[in-house]
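Report on the following structure.
This view holds just a subset of the chains, kept in their places.
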Amino acid sequence: MSHNTFGHLFRVTTFGESHGPALGCVVDGCPPMIPLEAAEIQAELDRRRPGQSRFTTQRQEPDQVKILSGVFIDERTGRQVTTGTPIALLIENVDQRSKDYSEIKNSYRPGHADFTYDVKYGIRDYRGGGRSSARETAARVAAGAIARKVLPGITIRGALVQMGPHAIDRNNWDWDEVARNPFFCPDAKAAQFYEEYLDGLRKDGSSIGAVLEIVAEGVPAGLGAPIYGKLDSDLASALMSINAVKGVEIGDGFAAAALRGEENADEMRPGNQGAPTFLSNHAGGVLGGISTGQPVVCRFAVKPTSSILTPRSSVTRTGGEAEVRTKGRHDPCVGIRAVPVGEAMVACVLADHLLRHRGQVGQGPSWPFEG
Amino acid sequence: MSHNTFGHLFRVTTFGESHGPALGCVVDGCPPMIPLEAAEIQAELDRRRPGQSRFTTQRQEPDQVKILSGVFIDERTGRQVTTGTPIALLIENVDQRSKDYSEIKNSYRPGHADFTYDVKYGIRDYRGGGRSSARETAARVAAGAIARKVLPGITIRGALVQMGPHAIDRNNWDWDEVARNPFFCPDAKAAQFYEEYLDGLRKDGSSIGAVLEIVAEGVPAGLGAPIYGKLDSDLASALMSINAVKGVEIGDGFAAAALRGEENADEMRPGNQGAPTFLSNHAGGVLGGISTGQPVVCRFAVKPTSSILTPRSSVTRTGGEAEVRTKGRHDPCVGIRAVPVGEAMVACVLADHLLRHRGQVGQGPSWPFEG
């Protein structure tokens, strides 16, 4: 990962600011002959789209994606397929509401990238957060939709598992519930509670953090390039790169620190068709940086939006005192819409590692080995 | 990061197995004219060296480092300096105790990379864990010693802040204490407790996890290459790549999920000589992927060693049932010696970002801007 590109063989480069003419990405290295329609990418974008409930920013963006390159009609089947050349995706910005930026352009929102972009570059597009806006994540979701198509048989799903200090009850986990509430929450009861809870926070002009969980099922054993391209290392990097993320864990994560060796080590038994059966999944599907064949389980923590109505002390661009209060259309819990983004990042990492593994090892060994 | 290399401008490639003839690394891209003696690298290696207390593996490795290239005597000063060409470091393995590997070579330790290396590559050097051994981290520490020299004015220190479920009392934090106990623990009282605690675990043939914290002070504002080369993204990747790490956080990390916007956002006031004063550091020194000038604070969780005496269910290489019990010299809390390793990784990431920032931006803007 470097600059605005991530991945090695399945590579994604994103561009665009919140209030520029457009944002998008170039997906390079995608295998050829994969059926791909804009509508499939659109379906993923629609899950992330703002303005779909009162709990997300009211900015109205259709987030309509166009494929500019890298696909062609396969005349043998009549389907549009990838050609192995770079796939450029474009999303035009529509609702760049003209607005008074006088306050934000000369002073820095505490907890926001405003200050750091200025101190690094000497200039920043302050409109809507510019490049540091969560709008950039639309490009990630679009890329992730393509990555999913590179991963047949792998299901990548995400869910919000904690809002503020309130964790869900894992006994209530129902994947189908995730699509039924505006929080991507798998626990219907918790979702009901969050509705009231978030209304209260919005009324207070405040915001709140969240914890998200992404689960990838069907990941074959053997993905990961130790030592410095470990699968979990790349997952950590990918998830930490999402706006406002402050922590990442795999499997038991921080809880593993409190475990004894015999509690933590996932025991194995002979399974069907060669694959071993694991009796637990504390490892979250990764050992020594390589996938085990179990579900890959990651969690990441999203801090509360720093754009809040409550006034906070800050400084101006010229070093003076300021008090900042962010009016406008902001997500009270930016973690909510990070669920499809987290899924997309996991999909991109897995697609990259699938190709890298195939590059080094080909079909790989046939395990278990003969006696 | 890819394969066995990490970093972009300050690049580290490591090699070597636990029981091969030697391990080491090549540090490429180091700026020239930096005074560098093998003794400086040795000093860092000695902090990580095994066998220094009864709480770490009893393997006796002098871990003597040799510089094979990339340095020369500067005749103007008579000092040995870096030349800008690759610095190769070699550490010979000495104590590869001849031992019976019959059990481990045909079956997999639960919770260990044994299985995943075999299923990926079809072969593994099973002696002492081979490439997946924590011995590889000696090469990281050596590279980190060089990275530190690229970072004048930056202090990078680490500490163990939790062993098993037992966190230290942060009110007792004393950096000087870290060197005084065998746990790199900044809380003398906790260290005393850990001594007894770990003795108990050793007697049980068990092991335990830990949480480490790394703090980098003096980091200039402006380091980090958003979006996918964010400083925290690269820190997460680097720390997650350390053996047995399952979680990484920056600043408040997972605790930030429970905070409200006004609690989390670090307020700023005009400070001296341009730099703003922050009234808190929930962000851990990184906003929008770019350093703020505050201390960079990371924590990472290390799972318990999976090599334990307690027998666990497993499978053999040929897919049969097995019971595994690891005799021999293992760290009961592998997290302890991960402290210098974590420092080294943070140093390498910062060195790389310092060079990358200088490459793109040169001296950078002069902030605050004139009125």
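Observations on the structure shown:
Here the chain labels run A and B in written order, and each chain numbers its own residues starting at 1.
To be clear about the criterion, a contact is a pair of C-beta atoms (placed from the backbone, for glycine too) under 8 Å apart; a residue touches a chain by one contact, two chains touch by 3 or more.
Treat the numbers as computed from the prediction; the structure is a model and nothing was measured.
Shown chains number 2; the total number of identical copies in the complete complex of this file is 4.
Rule of thumb we're sticking to: only the chains that are shown with their structure count from here on.
One finds 26 Å separating the Cα centroids of subunit A and subunit B.
Contact residues on subunit A toward subunit B in their complex (touch as defined above): 1-6, 8, 14, 108-113, 115-123, 131-132, 136, 162-165, 201, 206-211, 221-230, 232-241, 243, 246-270, 274, 276, 279, 282-284, 286-293, 301-308, 310, 312-321, 335, 356-357, 361, 364-365, 367-371.
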